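Missing here is one protein chain; the remaining ones are kept as they sit in the complex.
Now for chain A:
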Amino acid sequence: MTISVFGRSNPSPARARLAGSAPSALLAIAPLVICLALSPVAAQAQEQPAAPNTVGTAPDGSKTHGGQEATKDDLGKYTLPDGSPTYHITSDGTLDWYAYSGYRRYHAECHVCHGPDGMGSTYAPALANSLKNLTYEQFTEIVVNGKKTVGVGTADQVMPAFGENLNVMCYLDDLYVYLKARADGAMDRTRPSKREDKTKAYGDNENQCFGRN
């Protein structure tokens, strides 16, 4: 089984990295939300996407990022050929579980800074825009380690490191998938209605991530 979430018993490289820098981990004062201080990003060493950076129709008729073919695992997660997770909307409008779960988690952990539906606020950027440029790896790095833009004459923007926050880290892929769907224009601002159900494997993995077996 693929362990996509942050299992306590399965430390991921990101967690190992954080554990190695204890002082910064201690400074991880958290906000109410994922205050991603993402600026329009750094096009560094980004792999050339084979497909257009928007929503498209995949060979099976579903909507995915760039219309690429996506494979589904037993967690209910869809993955693109490059290994990054994607949203998946079938031709009858059924949304995948991760995008739905991401919608829910975003509006608990992130929206107090980043605004409803990834639209931004007076002090944090609109992630529905930021995710147009951020790669999965860049997204993960910022959520885990945080980001600061502080200076004179600006609206200081500080996002804390969420590497230690299970309510965020256990749903990292969910959040990415949801925000990518928003950035691609695959999801609008209304609450998703038709969706796939949570799988048993997902639930087991979730419990394992929170250490509540």
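General remarks:
Note that in this section a residue touches a chain if its C-beta (ideal position, glycine included) is under 8 Å from a C-beta of that chain, and two chains touch if they have at least 3 such contacts; residues count from 1.
Everything below uses one rule, namely that contacts and distances are computed from a predicted model.
Within the choices "ATP-binding cassette domain-containing protein", "Glutamate/aspartate import permease protein GltK", "Lanthanide-dependent methanol dehydrogenase XoxF5" or "Lipoprotein", the name that UniProt assigns to the complex's undisplayed chain is "Lanthanide-dependent methanol dehydrogenase XoxF5".
Note that of A:T90, A:N133 or A:N165, the residue touching the chain absent from this view is A:N165.
Mapped onto chain A, the footprint of the missing chain covers residues 26-33, 35, 103-109, 111-113, 115-117, 119-123, 126, 146, 148, 150, 153-160, 162, 164-167, 188-191, 210.
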